[in-house]
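Dumping the structure here so I can ask a few things about it.
Shown here: the complex without one of its protein chains, the others still in place.
Note that the chains take the letters A, B and C in the order they are written out, and that residue 1 is the start of every chain.
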Amino acid sequence: MSPNLLYSTEEQDLRASVRDLLTDRCPPERVLERCEEGETGDPALWHTLATQLGATSLHVPDELGGQGASVREVAVVAEELGRFVAPVPFLGSAVLATSALLGCRAGQQRDAVLADVAAGNRTATLVVPLSSCVGGSFPTAVRAGEGRLSGSVRTVADGASADCLIVPARGADGPELYVVDAAEGRVAVDAVTSFDITRPVSDVEFDDVAGVRIADPDLAATVLDDAVRTGAGVLASEQVGVAEWCLDSTVEYLKQRYQFGRALASYQALKHRLADLWYELVVARAAARYAADQLATASDDAPVAVGVAQSLCARVARHAAEECVQLHGGIGMTWEHPAHLYLKRAKADEIALGSPSAHHGVLGPLVDLHPAP
Amino acid sequence: MSPNLLYSTEEQDLRASVRDLLTDRCPPERVLERCEEGETGDPALWHTLATQLGATSLHVPDELGGQGASVREVAVVAEELGRFVAPVPFLGSAVLATSALLGCRAGQQRDAVLADVAAGNRTATLVVPLSSCVGGSFPTAVRAGEGRLSGSVRTVADGASADCLIVPARGADGPELYVVDAAEGRVAVDAVTSFDITRPVSDVEFDDVAGVRIADPDLAATVLDDAVRTGAGVLASEQVGVAEWCLDSTVEYLKQRYQFGRALASYQALKHRLADLWYELVVARAAARYAADQLATASDDAPVAVGVAQSLCARVARHAAEECVQLHGGIGMTWEHPAHLYLKRAKADEIALGSPSAHHGVLGPLVDLHPAP
Amino acid sequence: MSESVTDTAELDAEGLRSRTREFLASNDPATTDRGEFLRARFDAGLAWVHYPEGLGGLGAPRALQSVVDAELEAAGAPDNEPSRIGIGLGMAAPTILAFGTDEQKQRFLRPLWTGDEVWCQLFSEPGAGSDLASVGTRAEREGDGWRVTGQKVWTSSAHNARWAILLTRTDPDAPKHKGMSYFVCDMTDPGVEVRPLRQITGEAEFNEVFLNEAWIPDSNRLGEVGEGWRVAQTTLMNERVAIGGRPMPREGGMSGVVADTWRKRPEGADAATYDRLMALWVEAEALRLAGKRLGQQLAAGSPGPEGSAMKLGFARLSQELSGLELELLGQEGLRYDDWSLRRPETVNFTGRTAGYRYLRAKGNSIEGGTSEVLRNIIAERVLGLPAEARADKDVPWKDLPR
Partner (left out) sequence: MSESVTDTAELDAEGLRSRTREFLASNDPATTDRGEFLRARFDAGLAWVHYPEGLGGLGAPRALQSVVDAELEAAGAPDNEPSRIGIGLGMAAPTILAFGTDEQKQRFLRPLWTGDEVWCQLFSEPGAGSDLASVGTRAEREGDGWRVTGQKVWTSSAHNARWAILLTRTDPDAPKHKGMSYFVCDMTDPGVEVRPLRQITGEAEFNEVFLNEAWIPDSNRLGEVGEGWRVAQTTLMNERVAIGGRPMPREGGMSGVVADTWRKRPEGADAATYDRLMALWVEAEALRLAGKRLGQQLAAGSPGPEGSAMKLGFARLSQELSGLELELLGQEGLRYDDWSLRRPETVNFTGRTAGYRYLRAKGNSIEGGTSEVLRNIIAERVLGLPAEARADKDVPWKDLPR
């Protein structure tokens, strides 16, 4: 069956619910105020998203306490969260950690954590550098032995708000995944200053900490790779949301502002740049939808779809955000205008879960395009 | 002393002479007519350039029958020839072959050939593929043994009009350079269809041909590399000439044409694109002048200067030619308008004597920027 | 449109399928002459099912044409070689249907659809460029017809065409959009001269057409005198629908050609060019997906404005990819196959050599609406930005600067 690249009616309804909530609770002024006050997240909004909209359990099967939807719906939520640069740990918890948990073999421990995270009772994250790209070698920063973990990982997304940590670690027999309680005394989660103000990052250190193993060497590497791939695919939709806000707000701004007796929007050089952005957004959306669909159906083409979507959408969102700042002129350079929140998100997203060049390198061999020797 | 990046008074005079001649004898319509008639060169123009303007002997020392000028003046002529896409074998003969001859050790044979070529009595070319880049390994396509050459070289610039061939060949002891008389029976110079209509290319084959050795293994590789480097540096000026014609003619065209009741030149999106081209031309000219100057003074910085100039000017000329065709609209797509001559020259020049990427690879290590391992 | 005399229940997919089978039963493609078969198919209303009865259709939904086509194809029936008669099918026919008299529809549509008569389009002029409404080809009333003098350009198929759709100026004193009339022009008229127009590739895909007091009876006028611009809008709208939208496999276009070149490891295929190759490959794949998405939107009945994005991206990618290919080829990229003047029957953007592809791709951002005009359209119609200032709307055409 041909992949559906449109938004289904259910997806449109989901989008509307999320957008309504965010319009109400997370307008750009509010996000700016939070940044001003040094708050790096919005726990109340996160709680509402999880418990009232079920946004944290979309692609979790019914029997594990989820909605039984798919990555397509997760991507729709990500798109809206991107449009609002909402400061919630969706990527870390509902996407990366949840996808990793879903990949692990069923079992009492895993199922309990997954159900808690899906229900919004707990928040999780995947303890890898946010810049990790699919296809990389399994991390060796954390060592596991006899159920105890030691090591440190820098620049972990959404670490500070996480109650439980999904930790890739190298044990005696190879790659493993563990769940660690963030409240454990020997875990240090140090929030560091994030370039993307609305997505906090942390350095995480384990000093001989007890963890529960949820994936053995036969599975751990695949689980991690799949989780990071799913993250990258969903991030593409977030980037579409970011890009669309940037284009829309720039169009509105240029229509309102007059210079030399004419609306800025009437200057052809600007019009053509906006038209080019719109073109980019059209192709980015198609690529992001395809990636979401292929992940949702666990298609063989998912790795290609994600490589295409992530490398393209990353550039498009960054370009849209840069144009947004430039075409807003001076006001776009001020802290009081939200454009910078999008610029920071877009630029960080370009690096997050693999830069376009990194994805090119992974994608090429999948389509029989090998780097020159 | 600081390098002079301007055109000296003498250089301006030289430029004026060349431009006067070309305006008279080589207007675009005339070049098009020649192409129509299948003529790939203009021997009469070439003869005038050589004998009346001395354009073939500029950087040849006085005592060898030359003008005792430098590569700076050669570059000025190249710029004008580029502006007119003049179908003369200047690059092959006056630049590549002459530079190679100048690099060889003085001697009766070399001096005689050099004097002939400088005086315009004979036309030469360097028998390497036109795509050769400085820093490449010495070609092995032609083998030399006991003064006789065998082998073949494809896509040699200005081969068909050459009376004598400067041939890099690999002898028993290593790289060597030979002079071969093109009229020899066992030399086959086959004109092939050139993408750049105004710069013919040929395939050259040697079937046990007698050659005169003009560079031994201790010198040949350096001579060849220097000649190809000088060629690339001079080509940058040609590209400036090409780019400038493209910008100027597009500006003129857009001023004359009206659409929707307004001069095309009044549309801001087009104005901004022309402004960007002008910016590119400003930096390209500075880079090309610097390369010419550094080659002229045999500066240690010449390799860097050439890498910068060639990689930049190649892109600028190609971009200018592409914009020229696009902004001329339909007429730019027709054979009867000269824009395509410039597009073909510019695109071929981008590949000739090393693509921008190839030059990046050579330049990087010179400025301590090494490719990733 | 017109109420069918047959039971409307028949005009669903099942009804059309059985109708087609019935038709095939009485017109065996294996034994019927090709021309005869096509004429019979037209008369049976299976040519374009959304056209009215009697004009090759059944007044059925357009989307159901695919049902008929599939049945016919499965039966090995000949088609009307749509690529050879694209201008007739895509542009002339919808305009004749919308503006033609009954006589005109009866006279022209059947041989147009069967391919017995080839059509071309006489719109563009050397002086008009993107500003089509500035055409200066004069049609002057003479008796019961018109004398037409002027020059048209970029006319494909003109040398094979029997008829042309022609946009002329009939009232130079009226503002530009109001003084035009639209005709069907007989290409065999002695006042019509067709000359090949050579392009930068060396080929002549298109023609210049010189009209020198060509005669057109008034009965060949489409639409009212002075209404030519409105009629032409219908033609052009249908042109835009025809461009793009074809489903394409991955690497189906220029990206596949260049990818194959890369796979052969030519001299320029080094680490430095890999990232550029991949970025373009990715964009080409995304554009392909956008085309698929547009098709799904159309099928779902909510066409988006993405068509103009498709054309913009197609031109951009053809040009970037073919430019990269020449660089990858290095030395080989400095050679061309043949500059001699040819008149190809069809155009293949990905055909011949890399040099041809590079040069031909330059036309993709000019023909059928320049990329600059497309950006204006997107900016103004999709994003709602103000239109360009213009001073040519209320001035008599003859007084406009040119």
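Rule of thumb we're sticking to: a contact is a pair of C-beta atoms (placed from the backbone, for glycine too) under 8 Å apart; a residue touches a chain by one contact, two chains touch by 3 or more.
The structure displayed is predicted, hence computed values, not measured ones.
Within the whole complex, touches from the chain that is not shown fall on A, B, C. Looking at A:A69, A:L149 or A:V201, the residue that reaches the missing chain in the full complex is A:V201. Touch with the chain that is not drawn comes from one residue among A:R15, A:R30, A:H59 or A:H340, which is A:H340.
Across the entire complex, the residue among A:H47, A:R154 or A:R186 in touch with the chain not shown is A:R154. Remark: the residues of subunit C touching the chain excluded from display are 271-276, 389.
Although one chain is not displayed, its contacts with subunit B can still be listed: residues 2, 4-6, 251, 254-255, 263, 265-266, 268, 271-272, 274-276, 278-279, 282-287, 289-290, 307-309, 311-312, 315, 356-357, 360-361, 363-364, 367-369, 371-372. Residues touching the missing chain, restricted to subunit A, are 35, 129-131, 154-155, 192-197, 201, 257-264, 267, 269-270, 318, 322, 325-326, 329-336, 339-340, 343-344, 347-348, 350-352, 355, 357-358, 360-361, 371 (touch as defined at the top).
Simple rule for what comes next: only the chains that are shown with their structure count from here on.
Between the Cα centres of subunit B and subunit C there is a gap of 42 Å.
Annotation for subunit A: residues touching 2 or more other chains are 268, 271-272. In subunit C, the residues that reach two or more other chains under the touch definition are 270-271, 273, 372, 375, 388-389.
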